[in-house]
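One protein chain omitted, others in place.
Moving on, here comes subunit A:
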Amino acid sequence: MSTIYDVKDKLGRDERVKTSSLLTTLIRKPELGAVAGLVLVIVFFLVFASPTMFTLAGIMNIMAPASQLGILAIGAALLMIGGEFDLSLGSMIAFAGLVFAAALVVWHMPLAAAILIAFLVALVVGTVNAQIVIRTGLPSFIVTLAFLFILRGLTLVGLKWASGGATQLRGIKDVVEGSTLAGFFSGNALEGLFAWMAAHDMIDKFPNGLPKVSGVPVEAVWFVLFALFATWLLLRTKFGNWIFASGGDARAARNSGVPVNRVKTTLFVVTAACATLVAIITVLDAGSTDARRGFQKEFEAIIAAVIGGCLLTGGYGSAIGAFFGSLIFGMVLIGLTYTTIDQDWYLVFLGTMLLVAVVFNNVVRKRVTGER
């Protein structure tokens, strides 16, 4: 793509540069693979799954797990673009769940205070992860692996203490009964819209006039809004530029005046906060929390981010890609139940997807950077 030679055609264009084709523009978008993957998966299930999968109710079934994973995956994607991993993400869900539940049922705090405390814990955990990584210069892979165990262990110990020996903490539904704030983290959103649509015969309804699907799971709203915000942040803001720079080459970024440590700390806090949000949503949904909450979610989140086009080496990727990556996950997880295929193929699919995505990303990276 050299442009330094003075060989120009009549229009003043450099003869050595082909006009940018649609393909070049497309391949420059990190989320390309995820979109292609999603189309493939949809086609697959259109052929093999029962048609009920793609009814409104079926789609809402997919959205719940896709959104819970997606919130994590977008956080993980931002952090990966910033050049770091957080393997403690899954354990953080359990730990935040414990803190949140304990605040409600052990310390009898109001919901708002419990939510605040849970996010404060996220702030602390994220900052600790980040500071250790920054100060020791160790790979975040190792540091957060340590916290994967530490937080899981703390959750177990804490649960036994809070519940008097069990590994589960119940009774959350009763405590938050009737709270309007709870509506932001549990149940369905947009119920009014769905009722209106049913009334106008735009969606299926029961004989009594109520819509068959009463709304969108609230986590889906968080998921979509967060995906939009993260995409705007990455592509359109100064901080987004700093994320790419910090992950692309921390030293070069520092030499250019980018506050790399501050960027990375913020990103670690954001991932921990994502885990906390998912913890609050799932704990309120289940009415209890347990030690296995969030188990292996760190891997699923990273895989979704990689499917979404994030490079393991940092500095490249997209939030909207992680959004599509998570939809693929939700669709396969739920979609298999609409087929005659054994559900345990899900794990095989997961691993295969990861391999394909990594290989594909490598090719794309070479195209983008002009490596040969």
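Following the convention adopted for this analysis, contacts are C-beta pairs under 8 Å (C-beta built on N, C-alpha and C of every residue); 3 or more make two chains touch, one makes a residue touch a chain; residues count from 1.
Just so we're on the same page, contacts and distances are computed from a predicted model.
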Identify the UniProt protein name of the omitted chain, choosing among "Sugar ABC transporter ATP-binding protein", "Sarcosine oxidase subunit beta", "protein-glutamate O-methyltransferase" or "Assimilatory nitrite reductase (NAD(P)H) small subunit". "Sugar ABC transporter ATP-binding protein"
Full-complex contact with the absent chain, from A:F45, A:Y316 or A:F360: A:Y316
Taking the full complex into account, find the residue in A:A245, A:A291, A:I307 or A:A357 that is in contact with the omitted chain. A:A245
So one chain is hidden, and I want to know which residue out of A:H108, A:K160, A:K212 or A:R236 touches that hidden chain in the complete assembly. A:R236
From A:T136, A:S256, A:Q296 or A:T352, the answer for touching the chain not displayed is A:S256
Residues of subunit A in contact with the chain not shown: 1-4, 13-14, 17, 20, 28, 232, 236-238, 240-242, 244-245, 248-249, 251-258, 311, 315-316, 365, 368-371
